[in-house]
Structures are given as C-alpha cells and as structure tokens.
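In this view, the complex is presented without one of its protein chains, the others remaining in place.
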Amino acid sequence: MWGSMFRWLDPYAKPETLYHLCGRLLPYLMVLAVFTLLLGNIWGLAFSPADYQQGDSYRIIYIHVPSAIWSMGAYSSMAIAAFIGLVWQIRVAQWAVLAIAPIGAVYTAIALFTGAAWGKPMWGTWWVWDARLTSELVLLFLYLGVIALSGAFSEAARGIKVASLLAIVGVVNLPIIHFSVEWWNTLHQGATITKFAKPSIDPSMLWPLLISILGFALLLAALTCLRLRSQILIFEQHRPWVRQLLDSKADSTQKEQN
Amino acid sequence: MVMWRALVQRELQLLGRQKADWLNPLVFFLLVLSLFPLGIGPEPGMLKQIAPGLVWIAALLSVLLSAERLFKDDYRFGVIEQLVAGRQGLFSYVTAKICCHWLSTGVPLVLVSPLIAVLLGLDWQSWQVLVVTLLLGTPVLSLLSVLGAALTMAADKGGILQALIILPLYIPLLIFASGAMEAAATALPYTGQLAVLLAFLLFALALVPLAVRQALRMNVG
Partner (left out) sequence: MAFNSWTEFWAMGGYALFVWLSFGTTYALMLGLWWYSKRQHKQIQQQICAKAAREQRVRQHQESEK
C-alpha cells in the first residue's frame, strides 16, 4: 500500500529532478514569502489596534509567534526528512536535514531574541526560566548539536546519516523535555507569568498574525529550496549532469560578457 | 546469551586492566563536588539547599566524560567492524557495553554516596533518596552517554562534541532527580518523581540500545 501511495513521489527522489524543481519553485516561493511577510508585518505594525493591556509592545507578536511556531515546525520536518532518509535510504531526504537545520536554528534564535525583547517591557526582565523559554533554548541546543555533528566527520555522507539519527533521537526527547521543564517550573514558582488569553484575540489582530505565520512558512520553504540545491550540488558533483549544467551555465555567462 | 556473557566478561577484564577508565571519573566527581563549597562558601545551610542539583550535575558530567573513549579502542582495532559485518553479535555487544559502563561508573557513585552525604551535610533521609535516585538515574546517564559515544565514534572531533549533543537530553533526568531530593529535604512526598525516573529508565532501556546499534553501523558503514 505504501509503495503505491507514494509512487508519484519517486521521480522527485532523483537528485537531478529535485534540483530543477527547487530551482523552478524558488523564485515564486521567495516572492510570495516576501510579499506575505511584509503584508502581515506592516498590517500588524501600523494598522491593527494597540493591545489594551500591553500597548504597542504586543506588536512583537507578529514575529515572535510565527518564528516560535516554525522553529518547532522546522524541527519536525527535519526529523521527518531524517526518518525517511534513514529508513528508506533516500539520499535527498538526508540532504534536506542538513538544508533545514541552520534555518531552524535561526528561527529559534529569532524566537528567543524577540521573546526576550518582549519580556523586558512586560515582565521587567530579559529572561525568565519560564517553561516555554527554556524548552525553546533546549531546541536551539538540539539544532546546534545536529549541525555540529554533521560537520564533524571527514566523510560528509556519514556525518549526515549520524546527524539524522540525532535529529530523530531529539524529536523523541523533545516532548519529554518540554513536559519536564513545565513540571519543574510549576514546582519552583507558581504561574506568575501568564500569556494573555489566546482565544480572545480580536480578528483585527488575528489576521495579520495568521498572514505573518504563513509568511514565515513560505520563507522556510524558499530557504530550504535554496539550501537543498547547494546540498545536491555538493553530493552530486561527480555526476555528468552537474558538469553539463555548470558548463552550459559558464557558456551562457561568457556569451553575456561578450 | 552465551555471547553476551562472553562480551561482558571481556569488558570487565578490560576494565580490570585499565583501572583509570573507571577510577578517574570517580575522582573527577569528588573533585567537582569539593570545588563547589570552595567557590560558593561553606555555610551548611546553603550547601544543603544546593546539594541535589550539585550532586546530579557532577554525576552527569563525570559519567559523560567517562564515556568519551568507550568505543575508540574497539573501533581502532577493528572489533566493531567485525561485529557489524558479522550481523549477529552487535546487539549483545551494545547491551554488554552499556551494562559494563553502568557497573564501572554508576555503581561506584552509589558506593561513594555516604561520603557525599558527609561532605554536603545531608541527613539520613536525604541520603536514602540520593541513593535511590542514583540507582534509577545513573543507568539512564550510562545509556545516553553510550549513545553519544556511539554517534561520535568516527568523528574527527570527540569530547566536547559528545557533550554538546548529549547534555540537552539529560535535562529531564536532572530535573526529576534533583526534584525528588529537594522534595525529600522539605519532607514532601517524592514517590511521584521516582516513578517518573523509573519511567525514563524503562523508556531509555527499550529504545537507546537500538539507536546505539544503528549509530555504530553508520559510523563503520
């Protein structure tokens, strides 16, 4: 059943096809990402009303929440790619792990930084050992571990496999870490900080937030396409199609110069 | 089973010959513990308060460091390549390694725990809880450290990389183990934390050996 269900995906597991697909998708994704990001953020920054409790500082939500959501989304997609890559031995899925990891790390760093900049005016401090903040910090460490491990081997293909395994171990551990940290925080201090109630958010604030979330997702997709193309080139550099591709590219640039 | 016993015997013999492999982590553990009073100040009240976190951080560092060279020799001499190629003994080898690693690092920590209690001014009750958390927690430490060592076996950079990838995974253990000791110190019920620790142990016992086996295959393959 599995075989027939995903047969249509088979051609995309071929590096050459995927390279060209990513190349074709990249400009559309990038334009869409920039458009939705700017739309969501400008709407949120300038046109949605100020929060009655937090004033204008709440506008950080339009980058904080999307980056936090997709820092975890990127980790899950990375782990799924790692799983597919290891179980079915699909090399492009393994390369995707390496393509996504730095993007996820940057998203996590953004979520942490904007969280701190939001916490300072609201809670009076840049950092509290809140359960969510701590989990996000651990997520950053997990990303850095995957990146460091993938680069530690002289044989790159081996490094990617081992890093994929670590990504899977991490995704099994993440819920446990999150639950432990939550338990630990409630033990040490009561819930002194409660985020403002989510369901009561006004549509005029919700729409720009949803658009920003979409924008971050599109940017994640665009960056993944770009970085996956680099990975494919690195690992396929001895294949004739790469040589032909680069030769024809060099020819066309020479003609332009002439 | 016969193979497993042979492998355990081999490991124990190796440990018997290379005493530094299990003595150094123990000394390191005691050394780290004695550094804290020097750095923070020797007030017994304060020491008692931070003792749970202290003992556990020192324990996980010493267990982690002891695992660094765990597979290096076997890798260099081609033992692991043989086992991977043989397609049979690898799982027994992994479980024997984990078991012996715990015997050589976890058990000594439990044995020196009375000394820790004296150094940090723990009472009888706290010491009992410390022993129980060590008994439940150090196997998990060993399992994860062995996983870290297996992942980084063929890597060019060892030590610090292994710590970087494994330390985040230790967080739940640290929280619940020191939580149990803290609860016991304030005369609160702590069986819940111990149950969670036991759950971690069983969960890790079920999954980590498989991951270690896979990691070894990748490093050789």
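Which chain is which? They are A and B, in the order written, and residues in each are numbered from 1.
To be clear about the criterion, a contact is a pair of C-beta atoms (placed from the backbone, for glycine too) under 8 Å apart; a residue touches a chain by one contact, two chains touch by 3 or more.
Keep in mind the model is a prediction, meaning the values are calculated, not measured.
**Student:** What are the shown chains in contact with the chain that isn't displayed?
**Tutor:** Result for the missing chain's touching partners among shown chains: A.
**Student:** Thinking of the whole complex, not just what is shown, which of A:18, A:79 or A:219 touches the missing chain?
**Tutor:** Counting the whole complex, the residue in contact with the absent chain is A:219.
**Student:** Among A:17, A:89 or A:237, exactly one should touch the missing chain; which is it?
**Tutor:** A:237
**Student:** List the residues of chain A that touch the chain left out of this view.
**Tutor:** Against the missing chain, chain A presents residues 41, 45-50, 55-57, 59-60, 63-64, 67, 102-103, 106, 109-110, 113-114, 117-118, 120-121, 219, 223, 226-227, 229-230, 233-234, 237, 242-243, 246-247, 249-250.
Just so we're on the same page, only the chains that are shown with their structure count from here on.
**Student:** Quick one: report the Å distance separating chain A from chain B, using the average Cα coordinate of each chain.
**Tutor:** Taking the mean C-alpha position of each chain, the two centres sit 33 Å apart.
**Student:** Write out the stretch or stretches of chain A touching chain B in their complex.
**Tutor:** It comes out as residues 86, 138, 141-142, 144-146, 148-149, 152-154, 158-159, 161-162, 165-166, 168-170, 172-173, 176-177, 179-181, 183-184, 187.
**Student:** Which of the residues in chain B come into contact with chain A in the complex?
**Tutor:** So the residues of chain B touching chain A come out as 147, 151-152, 154-157, 161, 164-165, 167-169, 171-172, 175-176, 179, 200, 207, 211, 214-215, 218-219, 221.
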